[in-house]
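This part shows subunit A:
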Amino acid sequence: MKGLLCTQNLCCQFGGVMATHDVCFNVDHNGLTSIIGPNGAGKTTFINIVTGKIGASSGKVLFKDKDITNTPTHELVKMGISRTFQINSLFENLSVFENLRIARQAKVGGSFRIFSLKQKLKPVIKDTWAMLERLGLEKMAALPAKNLAYGDQRVLEVAIAMAGDPKILFLDEPTAGMSPSETHHIADLIKDLASDISVVLVEHDMDMVMRISDRITVLQDGCIISEGTPQEIRNNQQVREAYLGKAA
Partner candidate 1 sequence: MSGTLGIIVDITLNSLVLSGVFLIVAIGLNITYGLSRIMNMGHGALYAVGAYVGFSLVASGLNFFAALLIAPLIVGVIGLIIERTIIAPMRKRSMAYTLILTYGLMFFLDGSIKYIWGNKPRFIELPGFMQGTLPILGTDYPVFRLMTLLLIILIMGALMLFLNKTKIGIILRASSTIPEMVSCLGVNMSYVHMGAFVLGCVMAGLAGIIAGPLTTIDPLMGGEMLISSFVVIVIGGLGSLRGAVIAALLVGVVQTLAEFFITDLAMVIVYILMAVILAFMPRGLLGEGKFE
Partner candidate 2 sequence: MKRLITISLSIMIAVMFLAPCPVCAKKPVKIGVLVPLTGIAAQGGLEMKYGIEMAAQEKGTVLGSPIKLLVEDTQVKPPIAVSKAEKLVYKDDCKALIGVLSSGVGLALAKNIDKLNVPFLSTHVMTTKFYGLHPMVFRSGQLANDQTAVGNVKGILARPDLKNRTYYVLVHDYSWGHDAGERFIALAKKNGIKIYNENYDKAPIKTKDWSSYISKIKASGADGVYMAFITNVIPVFAKQAADFGLQGKVKLVSAAAPGPLELAAGGTACHGIFGVSDWSWDVNNPTSDDWEMRFWNTYKTIPSDAAVHSYVGAMNLFNAIDKAGSTDAKAIAAALKGISYDGPYGTVRISAKDNCMRNDAVLTETMAAPDNPFGAKVYMKVLDTFPAAELGPPEQETHDDTKG
Partner candidate 3 sequence: MEKRHKILEIEDMQTYYGDSHVIQGLSMHVYEQEAVSIIGRNGAGKTTTLRSIMGLTPPRSGNIYIDGRQTTRWQPHKISRLGVAYVPAERHIFPGLSVEENLRLAARPGSGENAWTYEKVCGHFPVLADRSHQDGATLSGGQQQTLAIGRALISNPRIIIMDEPSQGLSPILVQTITDVVLKFCVQSGITLLIVEQNYQMALKVADRHYLMDTRGEIVNNLTTRQLEDNPEIIQSHLSV
């Protein structure tokens, strides 16, 4: 049975190097799938292909059984495929509120209203407030995004992706550079998200991955070398070698 999103023999080449090699990947309608692997395994490249940031050399991406390979990003987002970035990618000089509001507006519509005021898009405003409250960012709503503490910026990074009501959400190292307590906070948030939608997580913090993932996919040198539950992965010899280095 096919899931929400799956890839078929997805390949991507950069100047002779196979960054992604015959990847067949499958995710369900909800739950949390983690992708792990050593440096340079092609995790980010894989997300970039699926979310339309870079083109695939060959293979297919199917979303709800529809071929979406090499579709422009903005259309993928409209279908319900969102992502966050390893390095914060916010609208830095806009307020926290505006960051979320514009993301919500892009989803709900009304961007072509040229002569009305953006304050008049009532449903958008309402949703934005609701989301701020849910994330505990409401006190900082008026601050420019760049003035937030780093941990809050990471939360906002996730929130912007969430504002588009995604069916599937790709998170690229959401805890990078966070303090342990902040990491906990965001881990809970992610776990919470995964109960409604499908979340794909790329992460280095193994404790967190093992604790919250439903399934784990391990990439090495652009290939999937293993898939399974956290327990299965923990006990997989091939995975251990990938992480610890093969006997030289």
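Per the selection procedure, all candidates are chains of the complex that A comes from, given by their letters.
Just so it is clear, contacts are C-beta pairs under 8 Å (C-beta built on N, C-alpha and C of every residue); 3 or more make two chains touch, one makes a residue touch a chain; residues count from 1.
Model, not experiment: these values are computed from the prediction.
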Touch assignment for subunit A within the complex, options 1, 2 or 3: 3
Contact footprint of candidate 3 on subunit A as seen in their complex: 36, 38-40, 87-88, 149-150, 153, 173, 176-179, 204-206, 210, 218, 221, 233-234, 239-240, 243-248
